[in-house]
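Excluded from the complex is one protein chain; the other protein chains are retained at their positions.
A, B and C are the chain letters, set down in written order, and residue numbers restart from 1 in every chain.
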Amino acid sequence: MISLFATDRLTHLYPSIQVFITEQVIPLEREFLSLPFGELLPKLDALREQVKQKGWWAPPLPESEGGMGLSLTEFAQLSELMGRTPLGHYLFNCQAPDIGNMELMLSHASEALQEQFLEPLIQGETRSCFSMTEPEFAGSNPTRMATTAIRDGDDYVISGHKWFTTAADGAQFAVVMAITNPDATSPYERASMIVVPTDTPGFDRVRNISVMGESGEGYHSHAEIKYEKCRVPVSYRIGPEGKGFMLAQERLGPGRIHHCMRWIGIAERALEMMCQYAIRRELKDGRPLANMQTIQNWIAESRAEIDASRLLVLHTARKIDEEGQKAARQQISTIKFYVAGMLDRVLDRAVQSHGALGITDDTVLAYWYRHERAARIYDGPDEVHKSVLARDILKSYQE
Amino acid sequence: MISLFATDRLTHLYPSIQVFITEQVIPLEREFLSLPFGELLPKLDALREQVKQKGWWAPPLPESEGGMGLSLTEFAQLSELMGRTPLGHYLFNCQAPDIGNMELMLSHASEALQEQFLEPLIQGETRSCFSMTEPEFAGSNPTRMATTAIRDGDDYVISGHKWFTTAADGAQFAVVMAITNPDATSPYERASMIVVPTDTPGFDRVRNISVMGESGEGYHSHAEIKYEKCRVPVSYRIGPEGKGFMLAQERLGPGRIHHCMRWIGIAERALEMMCQYAIRRELKDGRPLANMQTIQNWIAESRAEIDASRLLVLHTARKIDEEGQKAARQQISTIKFYVAGMLDRVLDRAVQSHGALGITDDTVLAYWYRHERAARIYDGPDEVHKSVLARDILKSYQE
Amino acid sequence: MISLFATDRLTHLYPSIQVFITEQVIPLEREFLSLPFGELLPKLDALREQVKQKGWWAPPLPESEGGMGLSLTEFAQLSELMGRTPLGHYLFNCQAPDIGNMELMLSHASEALQEQFLEPLIQGETRSCFSMTEPEFAGSNPTRMATTAIRDGDDYVISGHKWFTTAADGAQFAVVMAITNPDATSPYERASMIVVPTDTPGFDRVRNISVMGESGEGYHSHAEIKYEKCRVPVSYRIGPEGKGFMLAQERLGPGRIHHCMRWIGIAERALEMMCQYAIRRELKDGRPLANMQTIQNWIAESRAEIDASRLLVLHTARKIDEEGQKAARQQISTIKFYVAGMLDRVLDRAVQSHGALGITDDTVLAYWYRHERAARIYDGPDEVHKSVLARDILKSYQE
Partner (left out) sequence: MISLFATDRLTHLYPSIQVFITEQVIPLEREFLSLPFGELLPKLDALREQVKQKGWWAPPLPESEGGMGLSLTEFAQLSELMGRTPLGHYLFNCQAPDIGNMELMLSHASEALQEQFLEPLIQGETRSCFSMTEPEFAGSNPTRMATTAIRDGDDYVISGHKWFTTAADGAQFAVVMAITNPDATSPYERASMIVVPTDTPGFDRVRNISVMGESGEGYHSHAEIKYEKCRVPVSYRIGPEGKGFMLAQERLGPGRIHHCMRWIGIAERALEMMCQYAIRRELKDGRPLANMQTIQNWIAESRAEIDASRLLVLHTARKIDEEGQKAARQQISTIKFYVAGMLDRVLDRAVQSHGALGITDDTVLAYWYRHERAARIYDGPDEVHKSVLARDILKSYQE
């Protein structure tokens, strides 16, 4: 915790949650790495119950909705703690994509939708997914999309092909991005967000995509989905017609902060593991790995880059809290590629420091090395964010 | 093929093997990526038969032994072709660690050992493994080892704990490195290499280690093994007692060349996939990914680094062929870290270029990204090779 | 200016000083780059007079001593503004090494020394230098030193060989680090700091060292100096005998902040020049350099790294202000190598973006490219800081 960003509430919460993560959650990692996700669920459910009883449930949601009402800057710092293990966010019911769907529906879904779909989601009784990316189109240009929701009386009939719909396996519903207004002048005003229950006829979860060697299951998976004339009531739309991108934009700022702080948690843990292993591992009698200057370089560089990342992200969170997302536009682009790059380098150093052990699944490092490679890709690849940021900067130098 | 390193024989062979790899082997990759290895075996066996009939079997072995009698420089260039797919070397019966064991036993095993163990291995009727690395000791210092082979009459009694014994699952025998002469003055003269059949009582394959998300099976696995008082005849020793490291050293030069050329094959294929995808993938109508300067930078840098790697490795192979391994000592260290680093960068660019597709198992890239991370670690991590090379260079400036 | 680190005073000062730097100082750069430093002095003197009259003189010094009494965090932010041009700090009389000598003497010099040497220095009537580094010893280990100050009655007789004594040419006095207590147990308690007027017999300024193609002159130079039995009164010592390193340590924290913020000013200006040039420079009709993705990457990466650097340094300054230097030890090491590395990369990109123009002295970029290469070396090379930081971090993981 950085005093610059501390609040009384946070100062109070931080150490207890730190202890909880360290003592209760991290010890589950070995099972997480070796068992199917489903077999872990009973233990996870018990821990979720504990979290609820401690009053730590869904921290970024308003207290009135069963959350903790934390500011983005406050939650960000807890998010780092949760990020120290792959199970953290799930236990606090603030895992992607559910938390994003909750924030979205709280602001923009009708009362009826909230009652039917949001309530059980907040309670942790159901899960949801967010269905936007399509295999045939580059994610870097989100307006290119072939999925359509065609109005038919009081229904939408949805047809399309999506993939990387995270956690669709076992979800109660998907929030689907589909073209409702193909003739709108702006490509940003053509799509809408629509709730599609996963038991809707025509909802075909083709497979859990095998990603870096794992198809996963349940929450821990990414699905390919075909929507074949899925019929849902028009009232299942979230927000106004044609405003899908506007809403997507809105969830983006906080989502970026959540991801980045989670990555910082991962990196911090990886650095910690690197230090511990460097001390423990002997090269010769009495000469630990920690004595090697290359390892020392990696530790120092990782320390610098993690600290820089944390300050950048918390500074951005504060700016969003105080001035709103739009004012923090450049910072939001910046942290996406900077922190993802940092994570990549720190994990690489941690794996390399561990030698053969680093590539086994006996530690959590190889899991992160595989699955967090995606950090430089999802939510827009680094290259897109760099160009967006640069063009925005250049604009200020043009007449 | 580079004219500088071409021979008549190679010029003749190269295009046919290239066609075989492209048309017969690469199409099996999808199954390789989605099925257990065992299910693929019947198809692989059929292809191996084809390879044998074409006279391409075990190319680096002498013709008298059923191989092709290629020079290291010649074989290296075929090894690149085979490396273009994870199945290549296996089909030509020149996969690690078997080919290394064959070369070793051809030069140093007794006639009886050759007859009993080497013959079927060369025929491709059995597989073998090489058991050296121990979990408790840093691989960077191979002389630190706790496995012992204690003389008891005409037997050795072997006890110890090994891991990363590649392909032990299903192997007929292991070549085990064990301390036989603990009191030898030089730490390099304490160990011997001993053949241990895997059905020897006390040979306990604890598990196939889960590496980057996969435990694998059969040839495609890395085992943890406990040797609990395994008793084998003294005549199962390969070479003189205490000369294990000397023999290990001998297999190292050619082994390094094989690995490096395989990595170059992987990198070349990854670059090819990156180019093809960049042309195919549209960002907007008529604007393919290939137009982006960042992708162009990656293609150009990859081209340069792959070409540099190939020249370095072939130049080293030629030097070994002409002047012997010792004369090429510095070059052998150099290519290990340079080519492993190149592979890492090229694979990373290829994955990133493919976006979300790059991290799925729908292409072979994610497989390589995961499994070839080991390239910078096994056979000595980069950091060790750099220090060894630098100290050797510095020596020439000291009086 | 970052709102997180703003104060009323700073908010008031910042824009005026920004305007002053932009309108009055930067236009002098062309002359600075093409004329001997001495010829610029009259113009610089006039500007210094202006600075004094505006009440901006020597900002980090207490108001009682003729400064502005700014906190380190406040001054840091002005230091960035001054750093935007090589002339900035000199005009505000807070240039190294003078400002360091002032802070040192204010705290530790006798009243007599202060009156005789410090007063005119604060007034800007004289200049000073700091004479520590010796050519025969690695700067990374400051305790290795051959210069001695031997007590002879009420005098010290100083003999030794120093170099990189910045700004010695034209200085009134040097603060010399010399061994006074060779037999002290701790190598950190052997040296003292002693004022040596440059007209002392035996003070031999051998040369202004040619650095990156320039010997320079006056303030703008680095001298090699031989001290040949220089005799000065014992009362010229600053602080207690044997406490030279302790005092050096004390000036280090704020000095590090000054340097780092100056580098950030340089980098910010270089990025600005890169953006302006990218917009101005046409590759083809209507297609400016700014359209190239590589330039965009450089702009975005520079933006991220500069912002990260600024937050790291200001956070460190705040920590020093609030908790003292010792508590900020790790941060002080971190910023030294992180910010120096950032500067190096940003300048390199700015030069490359400018093409042939970038290597000419028609812009200030080549000047910085040459002279700020030293940033990764002076005050301890990156490599030393990384090891120091890493060992300090590792300590916390050891029992």
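Simple rule for what comes next: a contact is a pair of C-beta atoms (placed from the backbone, for glycine too) under 8 Å apart; a residue touches a chain by one contact, two chains touch by 3 or more.
Fair warning: this is a prediction, and the values are worked out from it, not measured in the lab.
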Among B:K162, B:H220, B:K243 or B:R318, the residue in touch with the chain that has been omitted: B:R318
Identified contact with the non-displayed chain, of C:Y14, C:Y188, C:Y367 or C:Y397: C:Y367
Option from B:Q18, B:S71 or B:Q330 whose C-beta touches the chain left out: B:Q330
Residue, one of C:E214, C:E272, C:D321 or C:D392, that touches the chain absent here: C:E214
Residues in chain C touching the chain absent from view: 33-34, 133, 135, 138-141, 144, 163-164, 209-214, 281-284, 289, 292, 294, 351-352, 355-362, 366-367, 369-370, 373-374, 376-378, 381-383
Touching residues on chain A - with respect to the absent chain: 292-294, 297
Touch residues of chain B, complete complex, unshown partner: 2-4, 272, 275-276, 278-279, 290, 293, 295-297, 299-301, 303-305, 307-309, 311-312, 315, 318, 322, 330-331, 333-334, 337-338, 383, 385-387, 389-391, 393-394, 397-398
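In this text, only the chains that are shown with their structure count from here on.
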Chain whose mean Cα position lies farthest from chain C: B
Turn needed to bring chain B onto chain C - CA fit, degrees, nearest 5: 180
Chain centre separation (chain A, chain B; CA means) in Å: 38
For chain B paired with chain C, centre-to-centre distance based on mean C-alpha positions, whole Å: 53
Geometric centre distance via CA averages, chain C-chain A, whole Å: 43
Multi-chain contact residues (two or more partners), chain A: 383
